[in-house]
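Take a look at subunit A:
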Amino acid sequence: MDSFAFQAPTSLDAAVALLAEQRQASVRTQILAGGTDMIVQMRSVDRAPRMIVDIKRIPETRSIQLGEDGLILGSAVAGAELSARDDVAAIYPGLVEAADLIGSTQIQGRASVGGNLCNASPAGDTIPALIANSAICQIAGPGGWRELAVEDFVVGVGRNALEPGEFLVALRLPAAQPRSADAYLRFIPRTEMDIAVASAGVRVALDENGVCTAARVAIGAVAVTALLVPEAAEALIGTRLDDAACAAAAAASSAAARPISDKRGTETYRRQVVGVLTRRAAVIARDRALGGQA
Partner candidate 1 sequence: MKQQVSSTVNGEPVEFLCAADETLLEVLRDRLSLTGTKEGCGTGDCGACSVLLDDRLVCSCLVFAAELEGRSVTTVEGIATPQALHPVQQKLLEHAALQCGICTPGVVVAAKALIDANPEPTEEETRYWLAGNLCRCTGYDKIIRAVMDAAAEMRGATS
Partner candidate 2 sequence: MARVFLPQQLHRLTGGAAQLDVVVDDYRGLMADLDRRFPGFRHAIEQDFALVIDGDIINDPLLEAIPADSEIHFLHRLGGG
């Protein structure tokens, strides 16, 4: 292929067929959702021509379905569209906050949770929030549908588990338990427009007495991929999420982190701050769960 091409299929079947056909013809394809990472990379890192396949005209990638079974979030739903859904934010406030933290208002008009996940940056904001919520990827491809846990979807820096011809259609989040809530925090040097230096997503469920019965803690920007930290969750389960428990979870996150030093922060700094964020996110999730937000 010596120049770029552009297609915008309008159904899942058409998209799957198009991708299969291009694969057969050995044409390189590139899925386009919001494009906020992909277009920058195509302009600066990898300029080689390819076929751009815009999935935003496929209904399944643009829908938000909230029901008793949980949430199904189309992979190309823009952050601004998600933020406008108060019903989703009531149950998954941390996920909505994570999506809302990505870039400016302008970026919010385009960037999607699915795209953020597929881009597979170690610092992707939605990834720890998705993992904390036990989110599952719904993938379409030549072999039909498959599902994969988010923590298994990202396999390296900028690498995901999609096979040739596959693409991410939606994310499925299980229904929230009673008295449960999530929270996501990241650290950036400014108030906006930065990439996370460290981040933490926490989901907790409480019993009638305020004792934590279930928890998931995921941290970002402190390893090649976002990490699920079971030790941090264990430190929370069975407690009332008091200062000591949150501090123990913080220590577990810091211990699990495998950060590097780069232009955005030092190894020491990231390790320390990811603990601070874990602690603060756990407190927010607890207060939300107690406040009956879930």
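Operating definition for what follows: a residue touches a chain if its C-beta (ideal position, glycine included) is under 8 Å from a C-beta of that chain, and two chains touch if they have at least 3 such contacts; residues count from 1.
How were these picked? Simply put, all candidates are chains of the complex that A comes from, given by their letters.
Predicted model only: the values in this text are computed from it and were never measured.
Listed candidates 1 or 2 all sit in this complex, but the one touching subunit A is 1. Within the complex formed with candidate 1, the residues of subunit A that make contact are 3-6, 8, 32, 35-36, 39-40, 42-44, 49, 51-52, 54, 56, 78, 80, 103-107, 109-110, 191-193.
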